[in-house]
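One protein chain omitted, others in place.
Letters are used for the chains, namely A and B, taken in the order the chains are written, and counting of residues starts over at 1 for each.
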Amino acid sequence: MPIHTAYLHFNTTHRQEFVRITDDVAAIVKASGVRDGMALVSAMHITSGVYVNDWEEGLIHDFQVWLEKLAPAGLPYRHHQTGEDNADAHLKRTIMGHQVMLPITNGALDLGPWEQVFYAEFDGQRKKRVVVKVMGE
Amino acid sequence: MPIHTAYLHFNTTHRQEFVRITDDVAAIVKASGVRDGMALVSAMHITSGVYVNDWEEGLIHDFQVWLEKLAPAGLPYRHHQTGEDNADAHLKRTIMGHQVMLPITNGALDLGPWEQVFYAEFDGQRKKRVVVKVMGE
Partner (left out) sequence: MPIHTAYLHFNTTHRQEFVRITDDVAAIVKASGVRDGMALVSAMHITSGVYVNDWEEGLIHDFQVWLEKLAPAGLPYRHHQTGEDNADAHLKRTIMGHQVMLPITNGALDLGPWEQVFYAEFDGQRKKRVVVKVMGE
C-alpha cells in the first residue's frame, strides 16, 4: 500500500488568516499515485486548524466574527500568565477543528460540489506547517 | 487491501433534522468484507454534519436548542449578501463536526455501548450525500 507524506508551509501576513488549500492537497494526492483511499490533512500547531467549508468571502468573515464572539481575544486567560497572549487562538482552532480526512476516489479528492479545504491561522506571522498523509491503493 | 466506497442519500422533510445512520454504515461495513480497519463517514455538503452521540430524543432536542443559541439563524450575516440565507447552517455544522472515523474490529463497527452515528442536516429539504469509505483487511 503506497503511503505518501508531504508538508504544507505557511507564514501568513496577518495574525488571523484563512487560506484555501484544496488545490495544494489535490496536487499532493495526484503526486502520491493513490487512486482510492484517504488523505489526512492536519495542522501541526495548536493555534491553527484545518476545516472544510465554503469558499465565499462573506462567510469567511462571518466565521471570524462568530469565533471572536465565542472565544474572544483579550480576556484575562490563565494561559497568559506564562507570557503567552494567544489563549483565544487555542480555543478558536478547537471550534474549527484541527484536521480533516479527505476521501480519494478515481485518483482525485472525492468532495461535494461546494467543499473546499482551508487552513485557519489564528496566531500567524511566523512559520507553521500542515502534514498531509495519503494512504490507499 | 480492500477499499470500499458507498454513498448515503438524504432529502429531509424538515430544514433541520438529525437522522440516525448507524445501521446504514454498519451494513456498508459488512458488505465491504473488511474485518479490521476504519470507515470514514463524511458529509459532502457544507451545511450538514456527521457526529457520534446518544440516541435519545431529549438530548437531540437539547443539541438543537444549544446550537441555535451558539449560532443563531436570522442574524445579518455577510454571507446572505450573496442571496443565501443559511450562514447559521454552516456555523452549526462546524460545531457538530462534518465527519467521523469509525473503527472496525472483528468485522463490525467497534463502538462503545451508547455510541450512535448521526447525520445532522441544517439546510435540508433537498438532495444531500454522505460518503462512506471503508479501508482495512
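Convention: a contact is a pair of C-beta atoms (placed from the backbone, for glycine too) under 8 Å apart; a residue touches a chain by one contact, two chains touch by 3 or more.
Here the structure is a predicted model, which means the values were calculated and not measured.
The chain not shown here is touched by just one of A:A27, A:M44, A:V65 or A:A108, and that residue is A:M44. Only one residue from B:V25, B:A43, B:I95 or B:V134 touches the chain missing from this view: B:I95. Taking the whole complex into account, chain B touches the unshown chain at residues 1, 36-38, 51-54, 56, 58-59, 61-63, 66, 70, 95-97, 100-101, 103, 105, 110-112, 114-115, 135-137. Residue positions on chain A in contact with the hidden chain: 1, 3, 5, 40, 42-46, 70-71, 77-82, 87, 90-91, 94-95, 97-99, 101, 129, 131, 133, 135, in rising order.
Note that in this section only the chains that are shown with their structure count from here on.
Chain B has its Cα centroid 20 Å from the Cα centroid of chain A.
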